[in-house]
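For this depiction, one protein chain was excluded, whereas all remaining protein chains were kept in their positions.
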Amino acid sequence: MRPFDYARADTTSDAATRAAAGATFLAGGTNLLDLMKLEVMAPEALVDVTRLDLHEVEATDESGLRIGALVTNSDLANHATVRAHYPVLSRALLSGATVQLRNKATTGGNLLQRTRCPYFYDTAAACNKRDPGTGCAAMEGRNRILAVLGASDHCIATHPSDMAVAMRALGARVVTEGPDGGRELDLGDLYRLPGDTPNIETVLSDGELITAVILPPPPAGAQSYVKVRDRASYAFALVSVAGVVAVEDGRITSANLAFGGLAPMPWRNEAVETALIGKAPSTETFDAAADILLADAKGHGDNDFKIPLARRTLRRALRELCERAA
Amino acid sequence: MDDTPRNADFDVALTMDAAQPPVLDRTVQGLLGTAMDRPDGPLKVTGTARYAAEALPENLVTGFLVRATITKGRVIGMKAEAVEAMPGVIRVMTGHPLLRNPAQGQAHQAPEQILPKVDYFGQPVALVVAETFEQARHAAQALVVTYEEEVAEVDPNAASQVDKPKASQLDQGDLEGAMRSSPVAIDTTYTTAPHSSAPMEPHASIAEWVDGRLQLRGSYQMLKHNVAELADSLGVDEARVRIHAPYVGGGFGSKLGIAPEAVAAAHAARELGRPVRVVMARDQVFEMTMRRTETTQRMRLACDADGLMTALAHEDRVSNLPGEAFSEPTAQGTHFLYGGANRRFTHEVARIHRPCAGSVRAPGEAVGMIALECAMDELAEAADIDPVELRIRNIPDTTPEGGQPYSERALERCLREGAERFGWSQRRGMAERLEGDWWVGMGVAAAVRTNMMEESIARVTLRPDGTALCETDMTDIGTGSYAILTQIVGEMLGLPREKVEVQIGDSDLPKSSGSGGSFGAQSCGSAVFLACQGVRKHLAERMEVAPDDLTLRDGRATGGNRQVALTDLVEAPMSAEGHVKPGETEDNFSIAGYGAHFAEVGVHRDTGEVRVHRMLGVFSIGRVLNMKTATSQCHGGMIWGIGSALTEEIMHDPRDGRIVNHNLAEYHIPVSLDVPQLDAMLLEDTRDDQANPIQAKGIGELGISGAAAAVGNAIRNACGVRVRDFPATPDKIFPHLPDVT
């Protein structure tokens, strides 16, 4: 871990100013410190934002929920409104990491966590995300946990969050504050696909701080988060599906679906959802949706299995959701 | 160390040349065998037990190891000056005497010291010492090392150098003929992934030279060998090395031999004249200590219409670095578990440049039994015979290769009692039991683990205050040494547990076997037992009775019509050494621990995820020394079985052999949720008189041997998928799952 200057921010604007001058935000630190110890990340300055007043979960005027960026993963998963009306989010959070980590990890930090790609983590490996232009050792390496959708020839990293997958399915929006003022954007627009600049993961500008996540009113239908992983707990997703599905008179009337473990960002493809609307739940219906989801999927050897596994996981999630929604 | 000459009149030595009488069945204290709590427990649960890295001697500095970032070649440059100019940095050390990899178990000499040569990705190439941990870690990361790289082979299947150790090849009878002529024959190949011991305590040492003698607080399993290895590595006399290891945070084989951090710390402390602490970072534990090799195992089995085996072949390939004597004895248990006149064993060691391979819990059986016991399941299926029954029918009368008799062997009983207890009769046909979204099925496997007893010395002193002191350089790596040695002394000398003090984990104490190969409790325990016999003889003399006529209980000696308190009988400390050595019984008998594993699993109908619902292990190991700690050992082994069946796999990069998942997030040891409540049952009435004078065999490794196969066989029964490449992660299962109609 490289030496760094440490400062604690008293206000959001103070934090933004320091970050604009080059400091890295420190919130829960569960991923940042992990990476700093390996010098995968080596900021010269940290600005500690943990004491900023961003710890509240509040109802919005639109009957949605505003989640402060520093609300811990535990507090969010346990929140009465989230449990009652956004169970997919609660479940996704509870499926991620451990209580110890969720007690420290924050909402904003979770959205911005870095990939678990082993070559990104190994400073002695080529990685375009860590060291642009060095190549991608994962492409022909051990890429079991890496992406089959949305990747590029330069990077096949996956985004490891569970929480963000559920939020994507719920149509969450992200609120930021920066030196040039604040903005609100769709969670899907926060992320950038790797293309030829995998080192740039979001649209956030220097000094721009996520201050809140806004959930729209709870959607109709059944909600679930299905996560497939290599051990029963304390493991990242191979494939996960966050789903909200409504069924009326034997027909699917609405479907919101997002996917984890498959792509460099929490993945959503509205064509998959459209294909389900008006259909009677059946394996054929589910597989048709999977066909759309996976039309452009590309494996790299070790991770080829994720393509059929995604189909099966979607099948399982939709079967369960439709049974419960009916 | 006390240098006063001691009276050796009552020392007792025994070479195991003949069966031993069950003395411990005639003692009356009633302490041995009970589920006594560990005496070290209160220290462990309160955080007061001090492990290797947990001292703060004055002037302590920290060293951090630097790893090679090439697979093969040599270090040609190191920008040490730049790093030594950084704040707090004291010295960069490289070259001799740094180790390439740890010593193999019982090596008793220095392992390879090859710098500036590099033989694998992750090999230690330097130690950076600084005033603080933070400074040392950053300096180690900042150190620029340049290399001259050579082409390296890293794929065991494509290796150009493949050794075939002569002693490990066997061709008996006519295997091919038997395979052809038998009505049932299978030819099947299994592969297992490399494993990491991954003890929770990383390898750690604090080295300090006091008056020219090295005091090393280390985390090691076998101190007498570790002293020799450390001294040889440093080029000093053994008398100048002392190792303290009172608590060891898990070993599982990875702390059998001296490891790079100890030698680096000792060397740096000598050069700098200050105490030096070196703790491996977790990724270094993966890279710089022993891994269990990957294996490829071809199994050929045949039987007649009644299920009697006619052919058995176990042919395997493992790997290791060039120059390493160890190779995973994959087929060790296969040689004597089942009959079959026509037999073949071949064993190949591919020389490749992956991190060093060595002993990991139950080397041999842990992975060899996966192939053997899954293949037995395949044979049972092909022969249409119940898998429990097939195994029982093939238990040989004498060893199928040497014709030796077996010592205590309750395999059939373990299988039968286990089947009854588990409800084996409720097992259904393949893929016949769908519960909700889960296919449910049962599997069985036999357990066997070769038994070893090693030379061991211990000293027991009965003191005038009626307490006893037991001294040996034995270690407690979680196995329960403190507990069982307390119990043996208490049982033999008629003392309650609180009157017995056990001092271990110090290389200056009498030299024991150390912990490894499941031989620790029986070897060291036998030495302690013999020392106690010496003390009893002394007491008998004082009582003027024959030793056999002496009864010791609750601090009182009874014999010759009188009863005397030990505090009145013992005027000066009575001390005796016990010394046990293996002898002819291990050549004349096949001595092993046996058992049976039963598992019930669920396999998800869509995703192929596996969950173990229930698991039973029934084991026979001769005398059980402590029911509580022995059962915990069984649990540990069974859960390692679950790990090797379902989750554990070191992933090597195919190009440079580096360990890609060198962390505990992606090397998946089982977590609590992977493990159901287990049923582990130890037969309490068995004794092995041929094994040693306490009639006890090893238990630390038996629990893993065969456990993974029971899980694999249960997967087959549940959903019809036969996994032949372990671990059985979802991707190996879901493509083959049956459709649910």
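Every chain is named by a letter (A and B) in the order it is written, and numbering of its residues begins at 1.
Operating definition for what follows: contacts are C-beta pairs under 8 Å (C-beta built on N, C-alpha and C of every residue); 3 or more make two chains touch, one makes a residue touch a chain.
We adopt the following convention: contacts and distances are computed from a predicted model.
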Choices "Paraquat-inducible protein A", "Spore coat protein CotJA", "Sugar ABC transporter permease" or "Aldehyde oxidoreductase" - which one is the UniProt name of the chain not shown: "Aldehyde oxidoreductase"
Interface partners of the hidden chain - shown chains only, full complex considered: A, B
Contacting the left-out chain in the complete assembly, out of B:231, B:248, B:552 or B:711: B:248
Candidate in contact with the missing chain, chosen from B:262, B:477 or B:504: B:477
Of B:40, B:261 or B:454, the residue in touch with the unshown chain: B:40
Identified contact with the non-displayed chain, of A:18, A:66 or A:91: A:91
Touch list for subunit B against the chain that is not drawn: 37-38, 40-51, 53-54, 56, 132-135, 138, 197-202, 247-252, 279, 281-282, 477-480, 628-629, 631-633, 635-636, 638-640, 663-665, 669-673, 675-678
For subunit A, residues in touch with the removed chain: 1, 3-6, 8, 26, 29-30, 33-34, 37, 46, 48, 50, 74, 77-78, 83-84, 87, 90-91, 94-95, 97-101, 103-104, 232-234
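Convention: only the chains that are shown with their structure count from here on.
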Averaged-CA centre spacing for the pair subunit B and subunit A, given as whole angstrom: 41
Interfacial residue positions of subunit B with respect to subunit A in the complex: 67, 69, 87, 134, 137-138, 141, 437, 604, 606-607, 609, 611, 646-647, 651-655, 658, 660-661, 663, 665-666, 668, 670-674, 729-731, 734-735
Subunit A residues within the subunit B interface of the complex: 1-3, 37-39, 116, 118-119, 121-124, 137, 140-142, 144-145, 228-236, 238, 305, 308-309, 312-313, 315-316
